[in-house]
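Below is a slice of the complex: some chains, not all, each in place.
Order of writing sets the labels: A, B and C. Residues in every chain begin at 1.
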Amino acid sequence: MSLHKIINDPVYGFITIDDELILQLIAHPFYQRLRRIHQMAMAHLVYPGAVHTRLHHSLGAYHLMCLALHELTSKGFEISAEEQQAAKIAILLHDIGHGPFSHALEQTLAEGLHHEHLSLLIIQELNKQFDGRLQMAIDIFTDAYPKKFLHQLISGQLDVDRMDYLTRDSFFTGVIEGAIGYDRILKMLTIHQGELMIEEKGIYSIEKFLVARRLMYWQVYLHKTVLSAEQMLKRIIKRAKLVAATCQEPLNSFINKPLADVTLEEFCSIDDYDVMVAIKHWLQHPDIVLRLLCEGVLDRRLLKVKYAAEPFAAELLQEKVMEIAEKLQISEEDAGWLAFTGEAVSSTYNFEHEHIFILFKDGTVRDISAVDHPLINENMKGRTKKYYICYLR
Amino acid sequence: MSLHKIINDPVYGFITIDDELILQLIAHPFYQRLRRIHQMAMAHLVYPGAVHTRLHHSLGAYHLMCLALHELTSKGFEISAEEQQAAKIAILLHDIGHGPFSHALEQTLAEGLHHEHLSLLIIQELNKQFDGRLQMAIDIFTDAYPKKFLHQLISGQLDVDRMDYLTRDSFFTGVIEGAIGYDRILKMLTIHQGELMIEEKGIYSIEKFLVARRLMYWQVYLHKTVLSAEQMLKRIIKRAKLVAATCQEPLNSFINKPLADVTLEEFCSIDDYDVMVAIKHWLQHPDIVLRLLCEGVLDRRLLKVKYAAEPFAAELLQEKVMEIAEKLQISEEDAGWLAFTGEAVSSTYNFEHEHIFILFKDGTVRDISAVDHPLINENMKGRTKKYYICYLR
Amino acid sequence: MSLHKIINDPVYGFITIDDELILQLIAHPFYQRLRRIHQMAMAHLVYPGAVHTRLHHSLGAYHLMCLALHELTSKGFEISAEEQQAAKIAILLHDIGHGPFSHALEQTLAEGLHHEHLSLLIIQELNKQFDGRLQMAIDIFTDAYPKKFLHQLISGQLDVDRMDYLTRDSFFTGVIEGAIGYDRILKMLTIHQGELMIEEKGIYSIEKFLVARRLMYWQVYLHKTVLSAEQMLKRIIKRAKLVAATCQEPLNSFINKPLADVTLEEFCSIDDYDVMVAIKHWLQHPDIVLRLLCEGVLDRRLLKVKYAAEPFAAELLQEKVMEIAEKLQISEEDAGWLAFTGEAVSSTYNFEHEHIFILFKDGTVRDISAVDHPLINENMKGRTKKYYICYLR
């Protein structure tokens, strides 16, 4: 009897793994580390169920990849066993380069390093350890593999990464209105001239997908309380760097050493836990700004946030800064750490750079934005930017 | 201990009834008749699960009314026990005037009689039988009761009727993308100057509701196969009238007597079963058009339907008619029963006649269509009409 | 691109059909007739959602067969494409011999004819129409095919028929405690020496299955109100035969002619609708017993039922009979139609005739009843019989 491991998943029921190499990758400490990184950073402060991990998400994306490949091969498209394995590996490892609190700290802890670049570095390291058996996965990941649709399944407007995180985040937050109907979309996948497309009868599902995604952005990812907590988190790390606050190694190196001196191995050994314990440690730090930020994140006493359609007046911000400086007896510069403005952006569907292609029954192909259909709105682009101000009460 | 009956409902879990009068109304043969009327007429030919009944829907709407009243009273709005009972009765009985196959045959079997008018007649009859105890329910039903929001809960853009049928139809069809998030909408209900409104933070949920409703229209209610079957059903009754096809009483009276000669009691004794058995009976009828229509509905061999954004050319229709006349050796007039064109209309949100009012935190009130919000589209009205042609293959 | 039709199912999401022959069988009038037969007869009088049809159930069982075959082949067991098609056809058609109200009227309308026998007759007829292409399906259905496990998937302790109806009935009644965890059981299927077995780690799921099934029997299938309604339904047909009550053809032949004179084609043209309309017709019948039974079923005014662990005393029954005879001024013999006693039986797991085999990791095989395991109870057989009395109030 062949190898066959199943994992219970509240979202999909069961995830099946029946490949020895994939099981070994899952067992690797680099992958197990993802258990200790929240998928949604600080969203659990608003949605208490949203404590699922990067590991869980990447297993889910792997599962959707299996379904997608099954669907496409059952429709008669040829994808070899080796290609299927490689595509599964590529999606399984696509997030392995995420650091503590994922996107929330991505450009703060390791400035200038995008997680996709780090994922590639780590997959290359794993490729060495596994004797080059990950090469095709790397080619697919970097879009160097001829069958472009395999890369599009991993990274594109309708990739299984996106399908899983929207589905999973909707599930764990309990924001059921954000459910995208992933199973129907998967049933509608097809390939035309080497590219991933959606069958004509899947148009409604795509609209549903775009609307659900927009809803998740504004109701969840950019929820004002979540925004506040994640801004505070960023500022904690930046402030710690500024005041040279120390903590336990190896996190300490990321705070107090040049990034160039940090190794990939060190990166692979830090996670949410190190950051949270550092925050608890800094509750005693002499710098009041750092201390207030740490207390806020820890005890959920967050900076107040307001959203508006237009930028906030510089005078309003200045007023808030001066109130804080006065109240805490600190400099205006320091107070500026506790009152600031910014922009939150959600791109529902980027009409210029991204494409969801619909394959019509008559053989023509059109982008979803060009479909003449009662359900597709000209202005689905809509307004996608809001301005915020954030300040200590 | 007080009266307390619970009914299992796969949609909401449990429906509780704790009022003696309401239990008696449910036990009445007029209400029990609703067990024999499909909620979604012929939609089960596409969605095999969509076989739920008017009785089930009206129990569900009653349940949502209970939740809505609980929500509003817990927010401090005064609604007396008597008013609550009356509102519950009004929603429980709101569909009691539906005849066989509901909307699909509404203007065919009893031409000129709208089901809401028939509901009122029947509720008035029940009011007599129950010694006038339904008077306040009648006042609410006819919008004669001073607290307008009670009527709005029964009949308005966000009434519990609509909330239940969208939720229930989405559930039983399995079109989960049509789920509207009724529980969140209920939590957002409020009253302002006597009118039902939605709190500001419910705006996202309202958009979700409007989008889901639109999706249900195009994907389910106006699905081309459903449209075809329901058009055929209508034509069966019309043709039976024309050729004076007989069937068992009391349905026969509705086919072969003037409507004026039919009694309310007779109306209350016919249901889907009578129509289906008549259809089976007419499989032997000498009129070929009637016979073909009956066979088609019974064995799911439906007329072909095409949708288009523009009206179909008269020539195309004429061509189809002639093909059928030729093939079946019947007159063009008769062939016209088996090939025809028409319009399907879905009004997502009628900006002129209907309103969903949002109550903002600052006390202002605006219609959802006037809200400046990244999620609310100018053209949510969108195109709401499609043209169809329907013909025998 | 290959053939690919999907059907929305609220229970499983989507059911895929990708075989031309299977699509043709589904389109056949014999199969479409199953749309007009309730899966659960009169259970909807207690559980208003339980109005799903035999057609829906057999599509569901077909879907589970697809999953089971996929699971077994992915574990390395060889099942040819032809065998897979045949097994799918056999399960799709396994209930095609059910008549109006399925089990409730099985031995009443067509005495002595078991629905499985009728299914076989109809499948043989279809086999003729389809040029012998159903022969392997017939062999599997009749257990004449060498690979015994294929028959066991259709008819056995853990067949997909049972898995679907328990799952589906639990879903549509809303009795979620009856959910059996079909997906996990399917994952645990294996084959050993040609027989269907469960892997050792599936033991918990099997216990869950047995408990859920027991619960469904007592809480749903043998619910006292359901029992009452179905007993009344049986008596309506029997009484109609006795008093030679007439109704529309072809149902009339089943009431007023010897069974031998009825054709298979006639059988294939009757369904729930004919019976319900006959019941409505008999509301005017001169026989008071028939009339009372018909009114009761139609308006949900059912005979009262009591369950007990021991048989009811003959004196109690006699007393009820005499009360009714007195009250209605009818003979004691006639009154006996409105007061009677009986037994309700639920076999959770028949230790003597049926087997669920567990394949242990060490290669040994044991029946679930012989497993030494904290979760498997010696007396899972428990008491499986209850006695009832049923009478007009």
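Heads up, the rule we're going with is that a contact is a pair of C-beta atoms (placed from the backbone, for glycine too) under 8 Å apart; a residue touches a chain by one contact, two chains touch by 3 or more.
Not measured: the values here are computed from a predicted model.
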To what total copy number does the complex in this file extend, with 3 chains depicted? 4
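Simple rule for what comes next: only the chains that are shown with their structure count from here on.
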Shared interface numbers for subunit A and subunit C above half of all numbers used, same, or below, different? same
Computing the C-alpha centre of each chain, which chain sits at the greatest distance from subunit B? A
Could you give the separation in Å between the centres of subunit B and subunit C, each centre being the mean of its C-alpha atoms? 32
Compute the distance, rounded to whole Å, between the mean C-alpha positions of subunit A and subunit B. 42
Would you kindly tell me how far, in whole Å, the mean C-alpha position of subunit C lies from that of subunit A? 48
Which subunit A residues touch at least two other chains? 184
Considering only the defined contacts, which subunit C positions touch subunit B in the complex? 7-11, 13-14, 27, 29, 32, 35-36, 44-45, 47-49, 51-53, 55-56, 59, 171-175, 248, 269, 273-274, 276-277, 280-281, 298-301
Residues of subunit A defined as touching subunit B within the complex: 176-177, 179, 181, 184, 204-205, 207-208, 211, 214-215, 218-219, 309, 346, 372, 374-375, 377-380, 382-384, 386
Please output the residues of subunit C touching subunit A within their complex, sorted ascending. 1-2, 4, 6, 13-14, 16, 18, 74-76, 183-184, 187, 190
